[in-house]
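A single protein chain has been omitted; all remaining protein chains appear in their positions.
Up next, chain A:
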Amino acid sequence: MKPKQYLLWMAAAAAVSISFSACRPKGAGSAVSGNAAQRTYVPPGQYDEFYNFVSGGFSGQMSVYGLPSGRLFRVIPVFSVDPEKAWGYSEETKPMLMTSHGFVPWDDLHHIESSFTDGMPDGKWMFANSNNTPRLARIDLTTYRTAEIIEIPNTGGNHCSPFTTENSEYVIAATRFSVPPDGPQGDVPISSYKQNFKGHISFVSVDKETGEFNIAFQLKTPGLNFDLSSAGKGVSNGWLFLSCYNSEQAHTLLEVNASQNDKDFILAINWKKAEEYFKAGKGTKQTNVRYAHNKYNEHTHSATHEIKTEVTVLDVADFEDLAYLIPCPKSPHGTDVNPTGEYIVGSGKLAALIPVFSFDKIQKAIAAGDFESERYDGIPVIKYESALHGEVEKPGLGPLHTEFDDKGNAYTSFFVSSEVVKWNVEKLEVLDRQPTYYSVGHLMVAGGNSKKPYGKYLVAYNKITKDRFLPTGPELCHAAQLFDISGDKMELLLDFPTIGEPHYAQAIPADVIKDRSLKIYDINANNHPFKANGEGDARVERDGNIVRVYMTTIRSHLTPDVIEGIQQGDEVYFHITNIEQDWDMPHGFAIKGAGNSELLIMPGETQTLKWVPDRVGIFPFYCTDFCSALHQEMSGYVRVSPKGSNVALTSYAGNK
């Protein structure tokens, strides 16, 4: 093609594409500023500025992305089994998914929150909640593994969770669906909701050193639905704010029946006071509960599961100075406290304005007894105007969540009008609005729930993607959209797909946590009861029909790799110790016909795969993770003989 002709074609193509985008109002091709690619490009071999921990929603997992690149680094299995990492398949991890209902292989992971020290992410742990079978999880940020899961009793739908206090003294879990308290008296007509259904707010303490959970106490409340919460910080440290919907206490067709009242509530709890009452023994011990407490031990490389049967409950109506309700327009969703702790933003899903409450005014109203004439099920109701700092007028449709930057601004997501709106907290003025593609749910500003937000980036987590990516059939990915918020106007930089449905997320500067990351497990600190302490310790032992294979892996062989004397129907446990001590040198393990997953064994770790051979023959096994030039050679055979066979139990690798 001649140069002139080429130019003409280029011009024509440009003209066509411009005219296409011109007549498409909110299409996939909407313009971003010229150097967006440069601002999100992280060159090969270089690191992102932030870790972004993102909820995986109905996948049950948590994902780790880099910002600003949007690159996916890891999916951490939490509440759902994951055959890639043997989570819930290996003998060591099975106890992590045990509950009072038995083994539960799936859940709906909703929100994520950092552990905090003095209101700032300290990089120790991430907390996550499961919405369906109510649980809390703690993820260790040295191993990027789930270290602990605790079940929450007296709760039906753990949505209002896992938000923590200023120093992560407590992680909060509150029921989305009020239910009768656990136990046999729960067999009541559903229509008796108003008499028998109760809310419970759990205060789960976190050990400052080990992170270990303990349900310290629960607060029993009227049968409200708790949606989201935010702990006070700075001036409001010691308080907790929870959004409540269904103040109507409807039990059927909530879409209509729980949307009757002009205002629902934000519940303000003086948690320091509650802690005082609990420590003074004012609570009641409830002993008909059953909840699981599962812990993963990094030294035995194994999880333990126990059922607990006791919880201390305080009924908020029994105390004068524990809980106050603040009227909040129309089914509030997010309740978010600004960095100073002075302002509490309530986002009524069906409201046409955003009310902002003042902590100082709330305190004055409480001191002055400035309450509505009637209590709500025994709880004083502060007058709306007495608590109100002001309202943001006509912000958008369907406000859901609010995050904050380091300059006194708030960012609220609007599901119905599909936009993010920036406004000034003090002045209540709308400053900017940018469309999202499409229907944003949660949003996150880096450090946007801390005392000193990092600002710079905002990520909108959208519920609907439609035409944003190449189509993949009826089911499409959810998506994140990265905005630069360092200037006056928010600038869209990048779209990236996410796993599951991203509810909340956290972003932490890479420098705060990257050096904490563990590289290997010290083989000498490995206290697994079935560890093979070096190749000389590798062996096979039979006890009745239980056969234990103590196997080692190192580039590029498994020891033993010849095993005979296994019988059909035996319970065979492959206890595999990876004796490598080098970073990024896991080995894998799989055996033909195993009704199970693979194993990935990290350097210095021992993990176990159970296998019950169902037929006679020779079964190959191999390393599933390409490890070296001779990876293909990293394999072995098991001979399975009929039950009662006299083939001797033997095993070796190399010369017999």
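Convention: a contact is a pair of C-beta atoms (placed from the backbone, for glycine too) under 8 Å apart; a residue touches a chain by one contact, two chains touch by 3 or more; residues count from 1.
Note that contacts and distances are computed from a predicted model.
Asks: Determine which name in "Glycosyltransferase family 1 protein", "NADH-quinone oxidoreductase subunit J", "Branched-chain amino acid transport system permease protein" or "Cytochrome c domain-containing protein" the UniProt entry assigns to the undisplayed chain of the complex.
Replies: Record says "Cytochrome c domain-containing protein".
Asks: Write down which of A:Asn246, A:Thr552 or A:Ser651 is the residue touching the left-out chain.
Replies: A:Thr552
Asks: Decide which residue listed in A:Met585, A:Leu600 or A:Cys623 touches the omitted chain of the complex.
Replies: Answering carefully, the residue with contact to the hidden chain is A:Met585.
Asks: Among A:Gly487, A:Gly536 or A:Gly644, which residue is in contact with the omitted chain in the full complex?
Replies: A:Gly536
Asks: Can you list where chain A touches the absent chain?
Replies: So the residues of chain A touching the unseen chain are 520, 522-524, 533-536, 552, 554-557, 559, 579-583, 585, 628-630, 654.
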